[in-house]
Structure formats: C-alpha cells, structure tokens
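Only one protein chain is missing; all other protein chains are in place.
Right after this comes chain A.
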Amino acid sequence: MTWSEMQPLLSQACWDTLYMVGWSTLIAVVGGLPLGILLVLTDRGHLLQNVVANKVIGQVVNITRSMPFIILMVALMTFTRWITGTTIGREAAIVPLAIGAIPFFARLVETAVREVDGGLVEAVQAMGGNTWTIVRKVLVPEALPSLIASTTTTIVALIGYSAMAGTVGAGGLGDIAIRYGYQRFETELMWITVGILAVVISLIQFAGDFAARSLYNRGGRSGRAPKLRLLKAKEPASADIGKVA
C-alpha cells in the first residue's frame, strides 16, 4: 500500500475515533459525575445517607464494570437500536462506549470526591449551606484536579475500547489496525496506526496532567495535602503533653 492509498484511510479513521471517543467521554462525564457523587453522599455517615440506594447504585456500577466491553456491546444491541435506530456505524458504537464508561468514570469520581477534607463540608454546613451548595461549592471544585485526571484516564480507556467498535462497523484507528494491518498483512499500516495511537494518547495524557497539576498547585505551592497532614499529626502530640508531664 502506498502512502496515497493509506492517507485517506487514516484520516477517516482518526476522525472516527475522535468522534466516538469525544461523544462517549462527554456522556460518561455527564452521567458518571452525578453517579459518583451520589455514591459518596449516600454512603453511611454522609449527607444523604441511604444504605439501600448506595447498595443499589454500587451493584449496578459493579455489574456494568465487570462486563467485557465486546460483550456489553452485543448485549446492548436492542437498546442501541432503540436510541440510534441502528446497530452499526459510529453512532451505534457511541452507545455501548458511553454506557461502559459511565460506571468506570463514576468510580473514579467517587474516589476523587472522597478525598475532599470532611472539615470543608463541615465548615459550609456551619455557614448554613445545603447539600446542593456543598456539592457545587465544595466537593466538585475541591476535587477538580482529581476529576480532570479521572477524565484523562477515562478518555484513554475509551480509545482502547473504541478499537473493538470496529466489530460493529464503526471504523476508527483500532479497526484499521486489525482489518488492514493484521488481517491483510499490511504491517506498515498497522505500525503507523499504532504510532498514531501512541502519539494521541501521550498528548491527551500530557494535556490532562498539565491541567490537573496547574489547578492543584494553585497559589504556586505544590503539595498542600502533605502539609495538612503534618498539621494533623501535631494535634495529638500537643494534647498529650499534659499526660506525659
């Protein structure tokens, strides 16, 4: 295959991947963010404590996450047809990609939101803030650097999943690598696709890390978290002096 033959194939594949990953990331963030926050809020000892709801959401998330993507894609075919009117092509691939990514992102959101210092929640409660205020003004902004890192991880995972979308005729870089590179022995084309994927993923990771870090280091100082821990470690020490003496 010559470059002039490969070039249109590759540019179409790049566009397809971008389209699928872009839309499914957007849906995953829109769906996974509230789900992840709910997982934290409904947990024992939190603002909206509700053991039943927490267990149900947790189980749904676990079941969806435990399913291999290729099987999820097949299992969701009826649903996909109902949403998009078709089971093949890019649009059809977006549905299982998004549904696979929502619980994945939700778990990452859950971890990120749990990291937010409970004292901040308490402070806003003491000011008279309600749960929605706490979500909007404390949990999301304070977890933002981690949330951005989580989004990066989700995008990278979705690029991986999207290779399998070729099985429903959705195209994309992974599809090219399998159909042309592997099945038609176009080794050169396969390596080019792999190279493009590597570059794309590196760029996304770099951009994500950069965004997360610049938010985290706001104020020009890195590592506020270890500093807080140092202060906390001091407390029992000073309180115990009386007993020692």
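General observations
Keep in mind that, in the parts below, a contact is a pair of C-beta atoms (placed from the backbone, for glycine too) under 8 Å apart; a residue touches a chain by one contact, two chains touch by 3 or more; residues count from 1.
One rule holds for everything that comes next: contacts and distances are computed from a predicted model.
Missing from the rendering is one chain, named in UniProt as "ATP-binding cassette domain-containing protein" (options: "ABC-type lipoprotein export system, ATPase component", "Cytochrome C oxidase subunit IV family protein", "Threonine synthase" or "ATP-binding cassette domain-containing protein").
Checked against the full complex, the candidates A:T111, A:T131, A:T153 or A:T167 give a single residue touching the omitted chain, namely A:T131. Residue in contact with the omitted chain (choice from A:L120, A:V156 or A:I178): A:L120. By the touch criterion stated above, the residues of chain A touching the omitted chain are 47-49, 117, 119-120, 122-131, 133, 137-138, 141-142, 144, 215, 218-221, 224, 227-228, 231-232, 234-236, 238-243, 245.
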